[in-house]
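Here's the structure, in structure tokens; my notes come after.
Just one protein chain is left out here, and the rest sit where they should.
Moving on to subunit A:
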Amino acid sequence: MIQTIGLSKAFHGAEVLKNINLQVAKSEIVVLLGPSGSGKSTLLRCLNGLEEPTGGAVELNGIRVDAAMKVREKRSRYREIRKHTGMVFQQFNLYPHKTALENVIEALLTVKKMPKHQAVQIGERLLERVGLAGKKDAYPSRLSGGQQQRVAIARALAMEPDIMLFDEPTSALDPELVGEVLDVMRELAKEGMTMMVVTHEMKFARQVANRIVFMDEGTIVEEAPPEAFFREPATERAKKFLNQLSDH
């Protein structure tokens, strides 16, 4: 489904991703763990081109972006990839000048050029799916963080993505609002959505992930099923990481 081949990324000469080879199969749920600065966000952002890789390739369902390609070619292929990926950000990034419903249908109107009434139908159904049918005309500023993030999930789902990328979707939320967002994500997982999730919610990772990918200093250090990873990580670095977590 999605894979990276020898992917690397440098910012001003500093390599923050080094030779990443990762495959995610359809309906698989991969949770990315790792210390701050290990490159988790950068990896997700290289998948949909918010960052452009400096080496290697990314491939989604046969659409391939190679770092060696011409800039134009890369951009247009990434645009194709983006139509098939949904991304959810830590800070929600809802459009403040648009209502919940307008946020969800924006790309249907502009990217898919869908007639408005049809887009509205889809949008209303998606808002219902994330439990916010009653909030469709509310502006983001009138919604709680948890509600905003659920709208953002609905917005990402609108394009019927093949894979959803989550970058710390609950890190900016008050603790009591984390649950409602994780519930929506659990629901998605149950429905067979392919997902890559960066999160610090270890319980969620343990329960929902099919695979844990542990990163440190720009490389994948360890990959394992969650039970194995949390019971007995194979590497010293993963052990240290988990110990530090449980100290808090």
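Everything that follows uses one rule, which is that a residue touches a chain if its C-beta (ideal position, glycine included) is under 8 Å from a C-beta of that chain, and two chains touch if they have at least 3 such contacts; residues count from 1.
Definition applied: contacts and distances are computed from a predicted model.
J.: Missing chain, UniProt name, options "PQQ-dependent dehydrogenase, methanol/ethanol family", "Spermidine/putrescine import ATP-binding protein PotA", "Chemotaxis protein CheX" or "ABC transporter permease": which is it?
T.: Answer from the record: the omitted chain is "ABC transporter permease".
J.: Which is it among A:Lys9, A:Arg155 or A:Arg237 that touches the chain not included here?
T.: Here the residue in touch with the unshown chain is A:Arg155.
J.: Hey, which of A:Ser36, A:Thr110 or A:Ser246 is the one touching the hidden chain?
T.: A:Thr110
J.: Which parts of subunit A are in contact with the chain that was left out?
T.: 48-50, 79, 82-83, 85-87, 89, 91, 93-97, 106-107, 110-111, 139, 141, 152, 155-156, 158-159
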